[in-house]
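Only a single protein chain was left out; the remaining protein chains are all shown in position.
What follows is chain A.
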Amino acid sequence: MSDENKDLASQDTAAERRAAQPGRPAVEAKRVHKAFGDLHVLKGIDMKVMPGTVTVILGPSGSGKSTFLRLINQLETLTGGEIDVNGEMIGYKRLADGTLQTLNDKEVAAQRAKLGMVFQKFNLFPHMTALENVMEAPVHVKRMPKAQARELAAKELTRVGLGDRLDYYPSQLSGGQQQRVAIARALAMKPEIMLFDEPTSALDPELVGEVLGVMRQLADEGMTMIVVTHEIGFAKEVADQVVFMDGGVVVESGGPGIIDDPKEPRFKDFLQHVL
């Protein structure tokens, strides 16, 4: 309960901070296409995500939401178009003669370091404790000394409310706790942008709240977030931008107000089914 009060208190300052962010988008998708073999999944997605804002992507199953997030994090390769993160094209660099050169592993890893990702199935490392999960990347990717990484990991875990679960293995934690460890693990790399792919879909209903609570707190702190979710309440409350995708295209987008006042029949239809 005290947590909630804290959230409310910090909310207007975060909102102000967001409103004050002008200029360059944190993520910009330009006519993005993706095909798996003959299956044309994304058919020209345009999207701008400003720094410090929360974008919620809604859409029916199979509309390509996960695919879009995975493209931003280079877990899939683009078929057409371009994605920029902080103004820098991802996955390729443009050579002097205008042709594209695929980036090597190291360059891709460097670009990924700016992005944190949280998966529907948590994907925690089961052979490591919560603390070790969170320490892993700082120690082995950033070469941070172990003692310092341990301190950082404990701090991140405390931040998501798991300060007393440091030495638990994922299999000893509830789904909601596991997902919060996964969020802490991503945060420990100090990403500028967080991507969430249906972070609460694999959870029992009573555990959804604790994960959304952590995400809300992150949004209030001014983290740039792209969230794929079916939690309409969360979208209304936290989103600065709502994007509705269907059939591989953006059907409707705008402020959170569009949820209460949808224009497109397909969006109306979708909302009726979800609510």
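Descriptive notes on the structure:
Criterion: contacts are C-beta pairs under 8 Å (C-beta built on N, C-alpha and C of every residue); 3 or more make two chains touch, one makes a residue touch a chain; residues count from 1.
Following the convention adopted for this analysis, contacts and distances are computed from a predicted model.
One chain of the complex is hidden; its UniProt record names it "ABC transporter permease", one of "Transketolase subunit A", "ABC transporter permease", "2Fe-2S iron-sulfur cluster binding domain-containing protein" or "Acyl-CoA dehydrogenase". Within the whole complex, the absent chain has one touching residue among A:L173, A:M225 or A:V243, and that is A:L173. For the chain missing from the display, the contacting residue among A:G44, A:P60, A:G81 or A:G161 is A:G161, taking the whole complex into account. On the side of chain A, the interface with the absent chain consists of residues 1, 3, 73, 75, 105-106, 109-110, 112-113, 115-117, 119, 121, 123-129, 136-137, 140-141, 161, 164-165, 167-174, 176-177, 182, 185-186, 189, 206, 210, 213-214, using the contact rule stated above.
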